[in-house]
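Only one protein chain is missing from this complex, and each of the others stays in its spot.
Note that the chains take the letters A, B and C in the order they are written out, and that residue 1 is the start of every chain.
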Amino acid sequence: MATHRFRPTRYHNTIGTAEPCLRIADGDTIITDTIDASGLDAHEVQVWERPNPMTGPFFVEGAEPGDTLAVRIERLTPSRATGWTYSPLAFTVLDPSAIPDRPANERAVWDIDPAAGTVRLQNPPPGLEGFAPPIQPMIGCFGVAPARGQAISTASSAQNGGNMDYRLFAPGTTVWLPVSVPGALFYLGDGHACQGDGEIVGTGIETSFEMEVTLSVVKRTIIWPRGETADDIFAVGNARPLDQALQHATTEMLRWLNEDYGLDARAASHLMGQVVRYDVGNVFNPAYTVACRIAKRWLTRR
Amino acid sequence: MATHRFRPTRYHNTIGTAEPCLRIADGDTIITDTIDASGLDAHEVQVWERPNPMTGPFFVEGAEPGDTLAVRIERLTPSRATGWTYSPLAFTVLDPSAIPDRPANERAVWDIDPAAGTVRLQNPPPGLEGFAPPIQPMIGCFGVAPARGQAISTASSAQNGGNMDYRLFAPGTTVWLPVSVPGALFYLGDGHACQGDGEIVGTGIETSFEMEVTLSVVKRTIIWPRGETADDIFAVGNARPLDQALQHATTEMLRWLNEDYGLDARAASHLMGQVVRYDVGNVFNPAYTVACRIAKRWLTRR
Amino acid sequence: MATHRFRPTRYHNTIGTAEPCLRIADGDTIITDTIDASGLDAHEVQVWERPNPMTGPFFVEGAEPGDTLAVRIERLTPSRATGWTYSPLAFTVLDPSAIPDRPANERAVWDIDPAAGTVRLQNPPPGLEGFAPPIQPMIGCFGVAPARGQAISTASSAQNGGNMDYRLFAPGTTVWLPVSVPGALFYLGDGHACQGDGEIVGTGIETSFEMEVTLSVVKRTIIWPRGETADDIFAVGNARPLDQALQHATTEMLRWLNEDYGLDARAASHLMGQVVRYDVGNVFNPAYTVACRIAKRWLTRR
Partner (left out) sequence: MATHRFRPTRYHNTIGTAEPCLRIADGDTIITDTIDASGLDAHEVQVWERPNPMTGPFFVEGAEPGDTLAVRIERLTPSRATGWTYSPLAFTVLDPSAIPDRPANERAVWDIDPAAGTVRLQNPPPGLEGFAPPIQPMIGCFGVAPARGQAISTASSAQNGGNMDYRLFAPGTTVWLPVSVPGALFYLGDGHACQGDGEIVGTGIETSFEMEVTLSVVKRTIIWPRGETADDIFAVGNARPLDQALQHATTEMLRWLNEDYGLDARAASHLMGQVVRYDVGNVFNPAYTVACRIAKRWLTRR
């Protein structure tokens, strides 16, 4: 179980079958750098172009099509003192016939203060002078190479992961992704220091990171991304409209409850009907993201 | 501020402009009975037909079109010892091309145990023998008469409220509804002893209730329902697909932040972008329900 | 088979269970007046309020819940020399992030010239000086009372018909509507002198009409509106998003092909797969409208 410190020199704007940047063994840990969604590195130097330049791909020995890659998110440490967001709410979340005065789409800069544990706008508009939500680091975009030679824009997402912008892709979470190519070919980047549901300003607080993840191969097949936190399990669907993302997430959860928790469709529906939670990852990108989440206290692994 | 104990003898399957069952003063409290979604009363006698028979309408003196009706949910007490749910997950939440074995659509009966504070299936399928989530009473369907003579089925919802099935319509919450007719004409019913997000089996745990609400007139205009709990404020949109429900909810929240919290569109988007939460009311009825929610700790009332 | 000349003195902004304006026998013909979508009559006098004031309801003797009402559209004659439209394309049909300069929402007036058989803008903008499409009269909104006491806004539509804005609801077409109340309670109005697909400016050319229809009771049950022209049969779905409207229309057509044309699901899918046509009624109202259409030359009635 080695730990690799990898310093990228090139990035990727699609998640596809590209030349691996590093080959690692099943179970190894990677510590690496990611640049922000617009290509700014830890020194705020523009080192790559938009959108969402990815570090990777990492080739995991032993991963084969039909397997699952487990990604344990060990640590996400912002590598600079500021991040940025856009100003207006996205068109996708507003009633088009009733949009109030729409602010210009300017970048706003936020100070990231690890000592205080907060983020804070550099030039807050009236009413937000004291607004300092907690740093809650998350990975906006990560995934494995999709099947059949596709190279999917890092602006979008699919069964293989991608730009999902879900708050629970955070330190302590383990994520499972369906492998479609030998070595899995794992990419990551687009870190956010904070983000509400839906990524509704089109960004989280975008900044560069040092990210630490552990990658393991599981000899089973899943269809959509799955995850586990200290408290919950969740399944993720990526599609438009939100309804379809929710359908994929719910159907994947139903499969999971059957496979690992011994619940047939009737038992699973009785349980989900009373305790399921739905979270919105993003409602901004070409594919929206919905997570179907269940608290582990209701579940007994078979 | 009188308290009225009202015992209904008839019910309504639409929310419209009907003869008031009771006239009350602005600020009065009502304690009344509601029957379950299928018309069963506290004695499990079928006293009305589906769907979601409503108690009401209550005429609130002083409420005029353009006003807002504040509904404080004081107490929701199940009035019998059992409730029921359907068996399978709704078609609306499953990938139609990948539906696993679909159980028959049978009613399941749950024991409601106020002493233990839990609900429990009478004949649990394998794996759910110990499943006993907490009683979390909520109002599935309530609202005021819509504009222009409409009578909207209690299966659906709109700007005037209706069948929203949102978990936070629970004791302690205050809800605001836009008034379209003199007296507001308030209806309520369809209580659930428990329900996960989305009402994804097509029901909560449906039972009869004694409900206590306080109704007050506010001389301001809103467009979509709003609510406030101990911790949060939220705005609600009702439409299909989920995307549109979310748009209505977000746009209403933007108006609210501007009107009451002094945030212009740019300030509101900076705040919402980092701390907004989206909840799914139902994703089963003709109109779906999404709530846009913000913790009050981020807000300062102007 | 009597013909009734009915002159309305009041109108309706919902389609529901109201007092009949006239009782007719099964098979009778009605000649009546309709006012335009904004309530202007043949003299351009505002006689009722928006939206889409309906003439009716007509009680058809013998019609019972579960029956079908056949509506033969005999004649639609504009009763004044002008109609009006809105200026800009609806928000529902434009990419919200890429909307070009949006014109103000003004009314434009069109001359209706029965002699020339054309409509023509009174003050055409540059480039439309010669634009004179043919008069193609159609009924924008018509339907029968829905079930369970609902009163549905004439801005919207459902299984009972309503504001569908489909070009083939034109002279010579027979339409079938599912009856939910005794007497069917038929309403009509919102005539258009012309309209493209989708009613994408939010109106057709709105004007008052003399309409002639023949109403007959059929002792069979349908779920969604159906229609027949000289060349085609079609089934109509009303819902949002368009996908769902299309699903309802297609499913109703599948039922129809089975019931009347002896095609099982496999045969129907082989036929529809090669020759089906989809038309968009409106993509503007709260419920959108899609028609699933098949040329009669491919069909043999059983």
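To be clear about the criterion, a contact is a pair of C-beta atoms (placed from the backbone, for glycine too) under 8 Å apart; a residue touches a chain by one contact, two chains touch by 3 or more.
From a predicted model like this one, the values you see are computed outputs, not experimental measurements.
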Only these shown chains touch the missing one, namely A, B, C
At which residues does chain B meet the chain that is not included here? 91-92, 94, 96-97, 241
Using the document's contact rule, name the residues of chain C that touch the chain not shown here. 85-89, 92-96, 98-103, 108, 119, 121, 124-128, 131, 133, 194-201, 203-205, 223, 240-244, 246-248, 250-251, 254-255, 258, 261-280, 283, 288, 298, 300
Mind listing the chain A residues that contact the chain we can't see here? 12-14, 16, 148-153, 239-241, 244
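The rule is short, and it goes like this: only the chains that are shown with their structure count from here on.
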In whole angstrom, how far does the Cα centroid of chain B sit from the Cα centroid of chain C? 34
Note the residues in chain B that touch 2 or more other chains, in rising order. 240-241, 244
